[in-house]
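Here the complex is missing a single protein chain, while all its other protein chains stay put.
On to subunit A.
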Amino acid sequence: MAAVSGLMRRPLEQVSGLLRRRFHRTAPAALQVTVRDAINQGMDEELERDEKVFLLGEEVAQYDGAYKVSRGLWKKYGDKRIIDTPISEMGFAGIAVGAAMAGLRPICEFMTFNFSMQAIDQVINSAAKTYYMSGGLQPVPIVFRGPNGASAGVAAQHSQCFAAWYGHCPGLKVVSPWNSEDAKGLIKSAIRDNNPVVVLENELMYGVPFELPSEAQSKDFLIPIGKAKIERQGTHITVVAHSRPVGHCLEAATVLSKEGIECEVINMRTIRPMDIETIEASVMKTNHLVTVEGGWPQFGVGAEVCARIMEGPAFNFLDA
């Protein structure tokens, strides 16, 4: 299957030199792809697959994306599908939601999620709640994406993590990819999902290369929303994280391993709906839990994980 899709895959010339392989006949081996390029590929494939998908946001077209995530897409798809907006978050987020209500499948980019606060009414009240309030008549198939959380020295106004804020609201799905495979699979699932999905990327991860396994190179590679992944098996302690901190946890696990402590590292991948079952099963095995995140602790993602563990069967398995 992977071999066939490898043969059929068109070269994505503008995206990355690494992918300029027109004539290979065998299945591609795992190749190094940055998170940025993975998101780019995911969007490119979905734009090609479905006419109704389009991207709008500040600087996404002619600038190739503020962080170059949408590089090459405007050249390939033109003004109709890749739309530069004025600096009007509330306005263009509302326009995107309206377009979704009318049957299109917009990807609405926020330059960072800090600016989504300007538009948060459209995300929550116009997008998230509508399917419920209409008694199931009006779906809103929209994706809101952009970098979330801390960057390097950008100060408080540009560093907030919105996982807890968006994760609080029913009707929304919220995903938080860590590596390239996550980024590609989750953006594709988000675009194909008929619900409003918030994709919380991370600016510092954009330039980091990861091995993209062969399955992930298929045009139909999807990661299911609502399922966590155990990145590293362990027996002594469960460590749960999402986004960039997953990498830190894996590094910590390597250090602890030398001292004989084996960490089980869980990459949440999805904030809402949360895959608490995977975490519970792990805690019931290891009896210890640490949550790691980039957001503030009060009312945060970790607080929710702990609350759910406390409420569920895994509570009785915790030691100390």
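As a convention for this text, contacts are C-beta pairs under 8 Å (C-beta built on N, C-alpha and C of every residue); 3 or more make two chains touch, one makes a residue touch a chain; residues count from 1.
In this text, contacts and distances are computed from a predicted model.
Set against the options "Pyruvate dehydrogenase E1 component subunit alpha", "Myotubularin-related protein 9", "Glutathione reductase" or "N(G),N(G)-dimethylarginine dimethylaminohydrolase 1 isoform X1", the UniProt name belonging to the omitted chain is "Pyruvate dehydrogenase E1 component subunit alpha". Across A:T85, A:T112 or A:T291, the residue that sits in touch with the chain not pictured is A:T85.
Within the whole complex, the absent chain has one touching residue among A:S159, A:N195, A:S218 or A:N287, and that is A:N195.
Only one of A:K173, A:K188, A:K229 or A:R269 touches the absent chain when the whole complex is considered: A:K173.
Listed for subunit A, the residues touching the missing chain in the whole complex are 54, 80, 83, 85-86, 88, 90-104, 121-122, 125-126, 130-139, 141, 170-171, 173, 193-195, 273, 311-312.
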